[in-house]
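A protein chain is absent from this complex, but the other protein chains hold their places.
Right after this comes chain A.
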Amino acid sequence: MPDLPLSNPIMFHPARWKNWNAVVSGKLLGGVIAISSILLLWYVLSIAVKPWVPTPEDTVVAIWKNLLSTSFWGDFWLTLGRVMASFVTASIVGAAIGILIGMNEKAEAFLQPLLALALAVPDPVYIIFAILTFGTGETAGFVALTIAVSPFVSNIVRSSVQARDIGLDEMAKIYRLPKRVFFRQSLVPQLVPALLTAGRFAFALSWKLVVVVESIGQPDGIGASIFHSFRLLRMREVAATAIIFIVVMQLLERGVLGRIEKKLLKWRD
């Protein structure tokens, strides 16, 4: 977006507004078409794969029932808590390791191969090993998720640290900025876009993996509830629970993280 002054006549020209309306209705139309095709496909599938794919209207009823049930919300808050715990820990640990690798050549030589390995291991392997080590309590899920997510954060943050403006490093040295000031005022602000990307990624990965962890190794939570419904072959509940969870997580991802992003990057206008 170019830096147009507010009084720019083009911005307020009626023709431009009309144009905007066209864009909005175009987007709207696209959305409507997309949703109707999904619904249509869903109907076709529900007829073709008869008992296993529930019909949309059955699912809507199930969603409504879920929203009114206390046991759903109990599972929901439990799972959200688990997502947040791993997400926050993985972000902090991952960012710290990423900065360390990016700033320090010795740390890079030592940790970079470990990081490459950690990125290559499939997530279920962490989950299985964590359960074998810690049993099926809270710790296993927390450890597995944190170990699975933080290497991604480290990797994104590391490349951003290495791509930093060396000119600002020199400036900080010449004006003798203390390390603490250099980190806060020069380094971390340069990492903000990468940290936001890493945060989004970590959040998305956390809430997708938490469902797997819960279904394999936990007696409660959204994942366990989905797995339970699946074992009883109640596919309506499976779909309903999954849909609510996905929608809320998407809203959090876009709404909250998007707002933080806007605030942190306001100097770019």
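Heads up, the rule we're going with is that a residue touches a chain if its C-beta (ideal position, glycine included) is under 8 Å from a C-beta of that chain, and two chains touch if they have at least 3 such contacts; residues count from 1.
Please note the rule applied: contacts and distances are computed from a predicted model.
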Identity of the absent chain, which is to be given by its UniProt protein name, from "Oxidase", "Transketolase", "NAD(P)H dehydrogenase subunit B" or "NitT/TauT family transport system ATP-binding protein": "NitT/TauT family transport system ATP-binding protein"
Sole contact to the chain not displayed, among A:60, A:128 or A:168: A:168
Options A:84, A:177 or A:196, residue touching the unrepresented chain: A:177
Residue touching the undisplayed chain, where the options are A:104, A:162 or A:185: A:185
Where the missing chain touches chain A, by residue: 167-168, 170-171, 173-178, 181, 185-186, 189, 192, 267-269
